[in-house]
Every structure is written in C-alpha cells, then in structure tokens.
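One protein chain omitted, others in place.
A, B and C are the chain letters, set down in written order, and residue numbers restart from 1 in every chain.
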Amino acid sequence: MNATYKYFRDIYLGVTTVSLGMWITFRHFFMPTITVQYPREKLIYPPRARTELRNAIESCNGCLQCARACPVEIIHIETAKAQDEDNAGNMPDGKPRKLLVLTFDVEMSKCVHCGLCVEVCPTESMHWNNEHEHVTFTREELMRHWATYPPEEVRRLQERDEILKAEKAKQAAEAAAKKAAAGDQPAPKPVSKPAADGAEKPAQPSAAAATPAIEKPAKPESGDGTDSPQKENGKEKA
Amino acid sequence: MILHFLTQAVFWFLVILTVGSAIVVVFNKRILHSAFALLFTLCGVAGLYVFLSADFLAASQMLVYVGGILTLIIFGVFLTARMYNMSIPEQTHQRFLALLPVLGLGGIIFYVLNSAEWHLITPMVAPTTENLGKMLLTTYLVPFEVASMLLLAALIGAIRLARPRKEDHDD
Amino acid sequence: MIALEPYLDLIISVVYVVGIVLFLSLFALFATWLERKVAGHIQDRLGPMETGGWHGWLQPIADAIKLLIKEDIIPAAADKKLFKLAPYLVFIGSLAGFAVLPFAANLIGSDLNIGVYYVIAVTSLVVIGILMAGWASNNKWSMYGAMRSAAQMISYEIPVALSLLIPVMMAGTMSMVEIVDNQAGGFWNWYVFRTMPFSLIAFVIYFWASLAEVNRAPFDLPEAESELVAGYFTEYSGIRWAMFFLAEYGDMFVVSAIAATVFLGGWYAPFPFLDIIPGPIWFIGKTAFLVFVQMWLRWTLPRLRVDQLMYVCWKIFLPFSFANLLLVGLWVVLKG
Partner (left out) sequence: MTNFHVMLAVAAILFVLGLLCVMTRRHAISVLMGVELILNSAALNFVIFSHYTVGNLFGQGMAVFIIIIAAAEAAVALAIFLNIYRTLSTSEIDKATQLKG
C-alpha cells in the first residue's frame, strides 16, 4: 500500500500490539509462580531423571555388568563366592545369594550420568535416587562406598575365595587329567580345530566333542550370568 | 540577616563559578575540559539571571545553552577529532600578541564601569514569563517571527551542510 | 535561647532538602525491590525471597550496604577529574527536579511560576553528565552509551516539552500548584480527561517520551546490557555507581510525578469524597502507579533499534505533538 496508509497502519499496529503485550504480561503478573523455594521445598523428579546413582546393595548380585557398561570406568566391584558358612541369605526374588559383594565403589566425581549402568542392571539394584545434591566437602566423599563389609572381613573373604579357587582349579586340573587319561585323546584336537575353523565355518556338524570344550571356559565366567535371564524375566514381571 | 548573607554567599559563589570556569574554558589545553568548563560558566550565568529576576531566561539558558548548544559543541568535538588519546590537545597561537588588545579593551571597559554614573532604580522582582510572552508576541512580533525563520533556515542549512554529499557516497 | 523565627524559613528549607534526599534514597530502595518483584511475577517467578523474611524486603538494603562498602575503582586511563565529577552532575540534575514537585498544596520545595519549564531545563544537566561520564571512562561501551543517551534524550525532549505544553496551555500557568488546583474535584476534571482525545494523546506521548528521557526499556539503548555491558556507567563501581543508580530512579520518579501532576490531578483524589485521605498519599500513589507501569512496560517490550527509536520520535511523536498542540490551542482560544 502507499506510504500514508503504511504510516497510520504502523501506528495502529504499534498501539494494539503494545496493548496486547501489556495485557499478556498483566495476566502473567497474577498467575501462580512456578518457582520452587529450593532448600525448603524440592521437586520430585520424573522416574527416569538422571539425578544421582545409588546401588541398593542388598539386591546387588555382583554380576559386574554395570562395571563393564560404564564408559568412564568408575564402578569398582569385588566379589567373593558365597559359602554355606556365610549365611548369605536370599536375593529379593527368593533365590539364594551366590556372590558376596565385597566392595561396590563409584567415583561420583567422574560420573557422566549416561545411565548405562542403570540400563544393564539385571536386578535393578543400580538406580537413580531422585536426589541431585551430591555436594560434599571433600573430594574423597564423592567416592561412594555401598558395600557394607569392613576391610578385614573383605580381606578374609578374598583370601578364602582365592584358596577355594585354587582348590577348584586343582580339582579341575585333576578332572581334566583323568578325563584325558580315560579318553582316547581326541580332546586337544577338537579344541584347536573349531578355534581355527570357527571363523570360516561357523556351523560345524561333527563337533559333538568340541562344544563342551568351548563352553567350558565360558561357564565359570558367566556362572552367574546363567541366572541373569531369569532375573531379567523377573525384572520384566516387576 | 542570615538570609541576606546566604543570598550574597550564593551570589558570590555564582560569580566565582562563572569567572573561574570561563578562565578554564579559555586557558585549558584539553578542549573537552574547556567544553565541560563551559557548562559551569553557562550554569553560573543562568544563576545570575535568577538574581536579575529573569527566571524564564534562566531556564531558557539552561535548556538551550546547556541542553542544546553545549551538547552540540561536545558532539562537535567528538566528531572533528581523531580520538586516539583522551586529551584531544590543542595549541594556541599569538598568545601574547592577543593579550595586548584584549587587556586594552578590558581596561577601557573597567574604566568606564568605574567612572560612569549609573542612574539606578530599585529593581522590581516579579515573575516575568507572562509579560515576556506578551511582549514577544505584540511589540516584538516581527523580530520574533524573523527569529523563528532564522532558526528554520539554520536548521535546514545545517542539515544540508552536515549531510554527506552524493559524490562522497559514490566514491 | 536564640530566637528561631528569622531562621524558620531556612530551617524548613534545609529540613525539606534533607527530607527529599532521604525520600529519594528510600524510593530508590523500594523501587529496586519492586522492579525485581514485578519482573519476577511477570515471568512467573518470585523474585528475591530470602533476605529479611517477608518477600525479601531487606534485599535492597543489603544491596545498598554492598554498594557503600565496595571498592571505588577509577580506571587508570580515565580522565580522572571528569570521571569523578560526572556522577554528581547526573545526580544533581535528577535531584533538582524534586524542587518543584508538589507533594501537597503546601508541601513543595518551591512553587516556581515556571515550574514545568524548570524541570525540562534542569534535565539538560543529566545529558551533559552522561556525556561526561561516557567520555571520561575511556571505554568504547561507555562512549557509545553516552552518545546514544545524549542523542536520545535531546530528541525526546521535544515531544516531552510539547506534550507538557498542552496542560500548561489549558491551565494558563506553568506553576505546578496552580496546574494541580485547576484539576480539583474529581477525576473528570483531570487534564488527561479534558479535551478528549487530545490531552489523552498528549499524556500517552509524554509517558512514552519520558521513558526515553530516563533511559528505560524499551528505550534503554544507552545502557543496553546485552550490547554495551552497562553503557555509560560501565566503568563505575561502588558509591559513584550508586549515584548514577539513584539518579536513574530519581528520574523515574520525577517524570512520573510530573505526569501525575499535570495530567492526573496531583494530590487530588479521583472522587471528591476521598479527599479525606491526605494529598501526599494520592500524589505518591499516582506516581508509584506510573512507575509500576514503567516497570511493566520494561518486562513486556523488547529493546528498540536506534533507527526505530529515532523514527518513533521524529516521525510519529513529533507530528502528533504539533497537531495536538495546534488543536488544543484552538480549543483554548475558542473556549475563551
């Protein structure tokens, strides 16, 4: 349009838009505020909010998955096999506890709040605790210790565990020797064969003897992993 | 009595302010100090106007001189100097040669001031604004209109002069 | 015992001046608190809540104490004399306006017969003070702020003066007390509602132009913190900064008080039967309301550009003010 029209239109728009804006701010003036007076009242964060890590040690089965998942490697766990003498009790789902979690330390000062440890935890013992005040007076306090064993107890249990392990290894070696003596010595060959051929031919039909040989070293490692699928089922049920 | 004394004190304060800052205006090497000293001269003169019961004039002095002309002058200094150092310095010339006629003229003025016989009347103290306005719009209507034309002409002329020329833009 | 009677006027004057300075300081304290509260609530926040219990009412006092004991820094490369002088100049320019504000019929510093004109005149000092501060700081932001401020204040002085002329013409006097007296007896006698719509337009133009005069948003280019740090008082700290601050809030009060005086009936109540409430309360109440509107606008509108600022002044306010002036002049002449 022409300049005169534009001039008066600008004035009209100026007046109306300023009035409108003032009306909006005036309404907001009387709206309830969203401020939370922080130290006195605190917000409840949504359940998935990444606040501060916490491990419910009584439901931790010491599976080390969180330590492995952690990208900054700040979770340090030491475990020992539970014996009858320990009276280790049951896990929350009723199964007997197989591992004693001797130490469970997290360096919160290095935590990047990625939440991977929470994702992988089979027992949901690793969780966000809905608080964000990790403020401490010293840096050492940011190292969170959740295991409850005193140091000498930890040392004792570790030594016992090592002894047990050594015994077990001895037994295993003896058993292997016995087995080797009993059999017609085909065992070493299939062990090496699938290792060499496995890359080329994954499905080997005649490796009846080979499969236990492969699974054997894997078994102790994932010995607790065996009950992890169950736990995951339980998690899904929960 | 004390009021009279206070009035005189204010009067002398204004006199000293006016003259002192005028001296700074003339003799200071930094041109911006001169310009800001001019502020106090102008304010002092405005104060003297109040003592002469020229209240409207005093306010006009503040409004036009301080708010208008002095600001123009300061802007002029900013715009016509390369502001590399803070004290835009300035040289003077013919200082002693100039003192000669100036002192002569000053001497004559002061001689006349001292020797003349002034026929003084008792001054009236009354608001002036209304009468001044009536005077400007009746007796002095033609000069008043001429002055307004002058202002208009000066306004247009100043804008025309200060604008960058077309050729400057084309370069 | 000394007879006090000859000195009574003097004593009253001194007390009044001291009272005004105290009032200005208290008002500035209150206004900073109010500003934060208004800003907070408009943005759905709360503002200061901690210091001193109820809604943080001690916050401004804490700030004032902080300012008073803060180190006073003068930049090494600054023009020291001018740097020290500038805050006083600005403060005086602001304080001088208080001399003619009529808090009530008898509560006025001096009922000058050129009251309105006097206020317009003394605000010129503020311009020079700001230019001085900007130059003496030897800082590019200060300089920009000062130049902008001077250009803006001088430009907007014209619409301010022209709008103030309208009630002056209607009252036939520039004395504050007489202008207010002409508006006695109910809000329909206030100048803002007489000669509708001219005086209303004059009031609106005055209010907006006065925002530019006191460098308030949306015309706060001189101290635009997102572009110029703090404009002309970037380099100031401590007590000198407090002077600028006081001057700014004093200016806010002065322009609002003048609007309340010449347009909104000064110390008179909107309805005659409410006149039992004392005049100063009405006067300060009206002024405080206008100050509140200033704050309200500040948190509503974004900052203008320099060219927009000048466009609004020279192409909208000025023609409208002149047309307004002519029409009201005609009205006054015809009415006799």
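Basically, contacts are C-beta pairs under 8 Å (C-beta built on N, C-alpha and C of every residue); 3 or more make two chains touch, one makes a residue touch a chain.
These numbers were taken from a predicted model, which means no experiment stands behind them.
Shown chains touched by the undisplayed chain in the intact complex: B. For subunit B, the residues touching the absent chain in the complete assembly are 11, 15, 18-19, 22-23, 25-26, 31, 34-35, 38, 41-42, 45, 48-49, 51-54, 56-57, 60-61, 64-65, 68-69, 72-73, 75-77, 79-81, 90-95, 98-99, 101-103, 105-106, 109-110, 113, 118-121, 123-124, 128, 131-132, 135-136, 140, 143, 147, 150-151, 153-155, 157-162, 164, 168.
Just so we're on the same page, only the chains that are shown with their structure count from here on.
Common neighbours of subunit A and subunit C under the contact definition above are absent. Closest to the middle of the protein, by Cα centroid, lies chain C. Taking each chain's centre as the mean of its CA atoms, A is the chain most distant from subunit B. Annotation: 27 Å between the Cα-based centres of subunit B and subunit C. Separating the CA-averaged centres of subunit A and subunit B is a span of 83 Å.
The set of subunit A residues that touch two or more partner chains is empty. Multi-chain contact residues of subunit C (touching two or more other chains): none found.
Taken together, the subunit B residues at the contact with subunit C in this complex read 1-3, 6, 32-33, 36, 39, 43, 55-56, 58-60, 62-63, 66-68, 70-71, 74-75, 78, 86-87, 127, 129. Those residues of subunit A lying in contact with subunit C across their complex are 7, 11, 18, 21-22, 24-26, 28-35, 37. Within the complex formed with subunit A, the subunit C residues making contact are 38, 40-46, 49, 296-297, 299-301, 315-316.
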